[in-house]
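Quick one: structure below, then a few questions.
One protein chain omitted, others in place.
Chain nomenclature is as follows: A, B and C, assigned in order of appearance, with residue numbering initiated at 1 for each chain independently.
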Amino acid sequence: MLRVAVLGAGRIGKIHAANVAGNPKAKLVTVADPFGTAAGNLADHLGCEASLDPIKAIERTDVDAVVVGTPTDTHVSLTLHAVKMGKAVLCEKPIDLDIAKVDAAVHEIERLNGRVMVAFNRRFDPSARQLRRSIDAGEIGDVRQVIITSRDPGMPPHEYVRHSGGIFRDMVIHDFDMARWLLGEEPIEVMATASRLVDSGLAELDDFDTVMVQMRTASGRQCHINCCREAVYGYDQRMEIFGSAGMLLNENLRATTVRRWSKTETEAREPLLNFFLERYADAYKAELDQFVGALESSSPMPTTPYDGRQALRLADCALESVLTGRAVKV
Amino acid sequence: MLRVAVLGAGRIGKIHAANVAGNPKAKLVTVADPFGTAAGNLADHLGCEASLDPIKAIERTDVDAVVVGTPTDTHVSLTLHAVKMGKAVLCEKPIDLDIAKVDAAVHEIERLNGRVMVAFNRRFDPSARQLRRSIDAGEIGDVRQVIITSRDPGMPPHEYVRHSGGIFRDMVIHDFDMARWLLGEEPIEVMATASRLVDSGLAELDDFDTVMVQMRTASGRQCHINCCREAVYGYDQRMEIFGSAGMLLNENLRATTVRRWSKTETEAREPLLNFFLERYADAYKAELDQFVGALESSSPMPTTPYDGRQALRLADCALESVLTGRAVKV
Amino acid sequence: MLRVAVLGAGRIGKIHAANVAGNPKAKLVTVADPFGTAAGNLADHLGCEASLDPIKAIERTDVDAVVVGTPTDTHVSLTLHAVKMGKAVLCEKPIDLDIAKVDAAVHEIERLNGRVMVAFNRRFDPSARQLRRSIDAGEIGDVRQVIITSRDPGMPPHEYVRHSGGIFRDMVIHDFDMARWLLGEEPIEVMATASRLVDSGLAELDDFDTVMVQMRTASGRQCHINCCREAVYGYDQRMEIFGSAGMLLNENLRATTVRRWSKTETEAREPLLNFFLERYADAYKAELDQFVGALESSSPMPTTPYDGRQALRLADCALESVLTGRAVKV
Partner (left out) sequence: MLRVAVLGAGRIGKIHAANVAGNPKAKLVTVADPFGTAAGNLADHLGCEASLDPIKAIERTDVDAVVVGTPTDTHVSLTLHAVKMGKAVLCEKPIDLDIAKVDAAVHEIERLNGRVMVAFNRRFDPSARQLRRSIDAGEIGDVRQVIITSRDPGMPPHEYVRHSGGIFRDMVIHDFDMARWLLGEEPIEVMATASRLVDSGLAELDDFDTVMVQMRTASGRQCHINCCREAVYGYDQRMEIFGSAGMLLNENLRATTVRRWSKTETEAREPLLNFFLERYADAYKAELDQFVGALESSSPMPTTPYDGRQALRLADCALESVLTGRAVKV
């Protein structure tokens, strides 16, 4: 039974804490959050201890592993502290918004032989896993092109955007990770274009809301990503993999399979599952399962700090491409 | 080159005449219709001769084959006359509304070795043909159940209904033919239920607008048919064939493949093709092709007067089942 | 917190016990099963007490409610005993295979003001609920026809069939309940046909494997049900509701949304979820939620012994129709 402390009792911390509590191989020991009553309320609900001090939660002798779900700028220090205390870590993405800090952290984790998994939840989505399994099984031969569509249902507030690191580091970073995973090779070249079509006010924040990215690997495999901060029809998450022997794609999720025929439209389906907490509920559960399972069997972490580093690097390259109008070498 | 006279210049006659005119192996010699300017207008449009006398059109020496698209109560006499004149016939369904007259006609056609095809257009629909081809190829093993959905977009006027022979003989007759064709065996037992859910005024005409039929063959294969005179979402024509090794189904047709996502609905498609002239445009063309081809190669007619007789017999059994509350033996 | 005893530690008992254990408003007190180590193993796994005596489990003072998941022939006696002890009951379907015993039990439960819910799991499937919600919201106007497809993935062993009560009481009973629920009116007439197309050996057991049922309500609404004990492509569970203002249908469930294109086929999807435990996992959870919720709020049971009685009555009528070749009045 893995004894777990969850750091952060916000939106994502609540998901992780509930999944720990519901996992038959894990025990939720404590939830820590320095802000107000968040930890207390969550702990009450899930039947564990609460703490205002993440450091103390890490250092508890009855804690084997830590889930870091705090604000991004605390990820590195909490993760490194936990590693030094000999605790395994599941750290939310991104590790940090600054590639130099990330590189240093990755290096330090490796030096300490830390057991750290970076939480790229989408890799654990059942459909994403099936895509990968089908590729691995050779169902579509050699991968030629990967197409990723990733649109959020609505703009976050400017206050969020200001601290987000920008659309490439905050939003597209998931898709960069997915691209690496599905391509099966590292992208070596990135071209990006970016616009403000939803909110022209983003100019003040030097950010964008609508982007396209195009990448190439050394062997010539190609990837396209398109993202937008707002899609009125909901959270749009699709992938297509085109290979020498076939093609695969997944579809969006809905609450039911009902289709409706009326005088004006036929086969109409419900809106898509909104938002990521709901759309990826199964993925978050599977992510924790894999974390617990990898620790139990001492097998490699399913996603690593290096994965976190590479996704951030691609985000930085994309931004540079937008600013320079060049294909940027990774 | 098959020289053809089309009898009847109404809705269905126009379709047949245009298909003859457009068929590279056929020549439209004349169009005959006793009512007003219908024949003249159609002949002008298609560049052939017009006539007010179907009999004379049949008897022309430069006519090899006749398409009978006149009102139902003239089908038998025109068809038999053509057969006696040695002409091949493509006769619209039903041959007649009275089974005794039909039996006599079928017998007479056989006695005279007449070349007569009964126009069950749906058998020539590309999707229907693919269903049949897949069954024949053994793709779904032995057929167990056939499910047919057949809904018209809207009620015809009472005046039409009064002379139609009732919903079973007028509308479901197509589905009875399709059932025989897809089951690959003759139904031996018919159970039916009938309601007036669209127009209670049909009670005066002893007719119904919403029916279900259930049939069984000697080996135990089963078929369900559901029909309604009105479906607000359009002309609904679907078939499902369930077998020991799999299942097949077809879908309705639309003008384009476009799907639409909006705030309230996703994947919504356009309304279905309305009505049979549009939905089965390709089927009518293929039907004529097969008629011409069978005559050219002296091969058997794709659909026979016997098929017309059997479909009518099933319609009569269904009506009897409604009236008696019994499973009627065919 | 509702304190619950689960009676029966077989396939269905395990599902109910796990759902009670995972329900935040319920507490799994004990699992009782007289056969071998089943109860002990399940109790160990879920962290509750085990018992070999269902009667004692019912009588525990720390038990408020009982889930009856034992063999069918014990349902009535255990349910009535629990009712007499003042316990609420969630009883698996069918209440009994004999309509007279069921009628007596329903009467006795009513006399005692028993709180009993009959477990028709399919009503709690998210798509089924959405169908019903859409009907209630008037999205398709007045219901005209309901079409239910219900095919199991494979034949059960003869030993199971022998004690099952036959295909109508064992399998179609779910669809009879669904039909009543979706029609919004009681069927008054039943016509059925039945064949042995999967296993001719069923003749010795006087049972069938492939059936069709057709029903009518007093206002003329119609329902068709088709069932087969074996569908090689998986557990096929579909419903279609056709109304005066539109049409609704649901689709089968799969583990993922992936579609595959290859040289020979396009858009191919995975096999369907097999079997009912997996297909209706969410429905079983929701069913228990509703049971707990209804007790908590003292609101009516979502499904009642009367529902169980009516579904069995329709099954008996269907069998009678097969044997007599008549439309049977309910």
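As a working rule, a contact is a pair of C-beta atoms (placed from the backbone, for glycine too) under 8 Å apart; a residue touches a chain by one contact, two chains touch by 3 or more.
Just so we're clear, the structure is a prediction, and the values are computed from it rather than from any experiment.
Colleague: Considering all chains of the complex, which shown ones does the missing chain contact?
Modeller: Across all of the complex, the chain we cannot see touches A, B, C.
Colleague: Which listed residue (B:A57, B:L131 or B:V211) would be found touching the missing chain in the intact complex?
Modeller: Touches the omitted chain: B:L131.
Colleague: One chain isn't shown here. Among A:E59, A:E108, A:E189 or A:E320, which residue touches it?
Modeller: That would be A:E189, which touches the missing chain.
Colleague: Which of C:A203, C:A268 or C:L323 sits in contact with the chain that's absent?
Modeller: C:A268
Colleague: When the complex is taken as a whole, what residues of chain A touch the one chain not shown?
Modeller: Considering the whole complex, chain A reaches the absent chain at 141-142, 144-145, 147, 149, 151, 189, 191, 193, 195-198, 210-212, 214-216, 220-222, 224, 226, 228, 230-233, 236, 242, 244-247, 325-327.
Colleague: If the missing chain were put back, which residues of chain C would it touch?
Modeller: That gives, for chain C, the contact residues 232-234, 252, 254, 259-272.
Colleague: Please give every residue of chain B in contact with the chain that is not shown.
Modeller: With respect to the unshown chain, the touching residues of chain B are 22, 126-127, 129-131, 134, 139-140, 245-253, 255-263, 270.
Convention: only the chains that are shown with their structure count from here on.
Colleague: Compare the CA centroid of chain B with every other chain's and tell me the farthest one.
Modeller: A
Colleague: Could you label the chain A-chain C interface same or different, taking same to mean over half of its residue numbers are used by both chains?
Modeller: Counting which numbers both chains contribute, over half are shared, so the two copies meet through the same residues.
Colleague: Suppose every chain is reduced to the average of its Cα atoms; which one is closest to the average of all protein Cα atoms?
Modeller: C
Colleague: Hey, how far is the Cα centre of chain A from the one of chain C, in Å?
Modeller: 40
Colleague: Would you mind pulling out the distance in Å between where the CA atoms of chain A average out and where those of chain B do?
Modeller: 57
Colleague: Using the touch definition from the top, which residues of chain A touch two or more other chains?
Modeller: 252, 260-263, 270
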